[in-house]
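Right, chain A next:
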Amino acid sequence: MHWPIDLIVLTFVIFCAIAAISVKDLLGTAILFGAYSFMMCLLWAVMGAVDVAFTEASVGAGVSTVFFVAAVFRTSRRTKD
Partner candidate 1 sequence: MDNTPALIVIAPLLAALLAGLAVWIEERLSYLIALTGLAISTFSAVKVLMQVIDSGTIQYRMAGWAPPMGIEYRIDLLNAMVLLLVASIAFLNLLASYKSVDQETNDRPGSFYTIYLLFVTGLLGVTATGDLFNLYVLIEITSLTSYAMVALGDRDRGPLASLNYVFIGVIGASFYLLGVGYLYLKTGSLNMVDVANILSGIHGSSTVLVAFILCMIGIWIKMALFPMHVWLPNAYTYSPVAFARIVAPLMTKVMVYVMIRLMITVFGFDYVFETLNLADAVVWLATIAVLAGGVMALSQKNLKKMLTYIIVCEIGYMVGGAWMGNQLGMTGAILHILNDALMTFALFLAVGNMVYRLKKVDLPDLQGLFGKMPWTMAGFVLAAFSIIGVPPTCGFFSKWYLILGAFEAGAYHFAAALIISSLICAVLFFKVFEICFFDPMSEGHGHGDSHSHVTIEEAPVSMLIVSGLVSLSLIVAGLYSGTIVNTIILPFLK
Partner candidate 2 sequence: MRFLGFIIVCLTGALLLYGTGEFPDWGDPDSPASTHLSNHYIEKAIEETQVPNLVTAVLADYRGFDTMFETAVVFCAGLACFLLLRDFSQKKERFYRHTPTGVILHVKDSKKTLKVGKEFEHMDKDWVPSDLIIKTVCRILIPFIQIYALYVVAHGDFSPGGGFQGGVIFGSSLILLAISYDLKTLVRRVNEKVIGIFAALGVLIYVGIGVICMSMGGNFLDYSKLAPLVPGDPHHIRALGMLGVEIGVGIAVTAAMAIIYINIVSEGRHDEGL
Partner candidate 3 sequence: METIISIKPLLAVLVSLFVIPVLVSSSSKPNVRESWIFIAGIIKLILVLSMLPVILEGKQIALTLFEFAPGAAIAFRVDGLGMLFAIVASSLYIVTSIYSIGYMRGLDEHGQTRFVSFFALAISATIGAAFSANLLTLYLFYEILSLATYPLVAHHQDETSRISGRRYLTFILGTSIALVLPAMIYCYHVTGTLEFSTAGIFADQLSKPAATVLLLMFVFGFAKAGIMPFHSWLPAAMVAPTPVSALLHAVAVVKVGVFSIVRVMTGIFGVDLLANFNLGVVVMTIASFTILVASCIALSQDELKRRLAYSTISQLSYIIFGVALLSPQGLLGGVIHIVMHAFGKITLFFCAGAIYVATGKKYISQMSGLGKKMPFTFAAFFIGAMGVIGLPPAGGFYSKWNLILGTLEAQQTIFMVVLLVSSFLNAFYFLPIVYKGFFGKSEEEEDGGPVKIQEANLCLVIPLMITAVISIVLFFYPTVFVNLIKTGLGI
């Protein structure tokens, strides 16, 4: 009966998602986005999808974030919303 854990993590996920799209600094968004991915990965691990979680950990929280930071490095951190 681990639905409470699941629920808590899910709430965190949603929190991270909202934060990621509302922060005014794109680098912040990148980090929050990484956190979001990691939370998601946690959630999937809880649900038994180990392979998916592994992939998300390496892809979503790892490389994606790096790409993100790289892109922000080459563009700008500034955003109006």
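We adopt the following convention: a residue touches a chain if its C-beta (ideal position, glycine included) is under 8 Å from a C-beta of that chain, and two chains touch if they have at least 3 such contacts; residues count from 1.
Keep in mind how these were chosen: all candidates are chains of the complex that A comes from, given by their letters.
Worth saying up front: this structure is predicted, and the values here are computed from it rather than measured.
Participant: Using the definition of touch given at the top, pick which of 1, 2 or 3 touches chain A in this complex.
Facilitator: 2
Participant: Any idea which chain A residues touch candidate 2 in the complex?
Facilitator: Where chain A meets candidate 2, its residues are 50-51, 53-55, 58-59, 62-63, 66-67, 69-71, 73-74.
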